[in-house]
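Handing you a structure now.
With one protein chain withheld, the remaining protein chains of the complex are depicted in position.
Moving on to chain A:
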Amino acid sequence: MTLVLASLVPISAEEPLLNVSFDPTRELYEDVNKQFIEGWKKKTGRSLQIQQSHGGSGKQARAVIDGLEADVVTLALAYDIDSIVDHGGLVSKDWEKAFPHHSVPYYSTVVFLVRKGNPKGIKDWNDVVKPGVGVITPNPKTSGGARWNYLAAWGFAKKKYGSEEKAKEFVKALYRNTSVLDTGARGSTTTFVQRGIGDVLLAWENEAELALSESKKANGGNSQFEVIYPTSSILAETPVAIVEKVARKKGTWEVAKAYLEFLYTKEGQQTIAKHFFRPIDEAVLKSNSSKFPKVKLFDVRELEGSWKTAHKKHFADGGIFDGIYSEAKK
């Protein structure tokens, strides 16, 4: 909507740059943009206008494929950027090598949000699958965040019990405990926080911290929730890429590159930490260590090789997730 409006405004002297991102980064990029625009003006004397577009990660990727002229994409999972490569080739094939740390300037992980006092005694993944525990997580078919949740549980079980069969049983038990599958991560947060459904919300660290601080604000410093860190969880990597074809056409390639590089600077990393995303810069992470408790993290590469294979195996039609529901009814 803002996009349409923005395109109606007559072109000013400001260069416009469009960052198509996913839902929970809204506040982060508002901050980042302000800092980058200032720095860019100082460095080059040119003024810049950065437009943001947020929504479900998959939906955003599809909008770019269908012609939304994004200069850069900052999405929730590599699979979505791979899809932009596959459908239309707007992003170059080796986008992962374009920026440090395979183009992932910050990451997050999946944690538990429970009700105050933790009445069900949830300490780790094992407790989440116990019978009688109400779990809230979005639908992996429509939500990128939900896929991270699923893979976090899968990875934990596979490592702990040592076989894929056991891991399958584990995630099946997890989804047996869910009574609502919202279409997106924010929807699940609402179901848990506002509607009071379920005992544990599987959420990204930044989303859980946001819910916690909102609750503190609403209740005079006393939160109705607690964040629980499991012993191990997934390394949820959120990649960035230049949309080559668009940026070259619009002549914004140079500024787009500088914009994404800014995310890797000390200043950018500090802002990232401020918004509860984990910075990749070790020093910045260390200086914020009170914010980010240590969790053993495993990544999708070591679990399944790549996001593409993970998607095919688990979430595509006829994959393990579909199997969970078709077996559950029998």
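Worth a mention:
Note that a residue touches a chain if its C-beta (ideal position, glycine included) is under 8 Å from a C-beta of that chain, and two chains touch if they have at least 3 such contacts; residues count from 1.
Please note the rule applied: contacts and distances are computed from a predicted model.
The listed choices are "S8 family peptidase", "Sulfate transport system permease protein CysT", "Butyryl-CoA dehydrogenase" or "4Fe-4S ferredoxin"; the UniProt protein name belonging to the chain that is not shown reads "Sulfate transport system permease protein CysT".
In the complete complex, the residue from A:44, A:163 or A:179 that touches the missing chain is A:179. Among A:105, A:187, A:239 or A:279, only A:187 touches the chain left out of the display. Touch with the chain omitted from the figure is made, among A:68, A:98 or A:197, by A:197. The chain not shown here touches chain A at positions 56, 58-59, 62, 65, 83, 86-87, 139, 141-142, 178-183, 187, 191, 194-197, 311, 315-317, 322, 325-326, 329.
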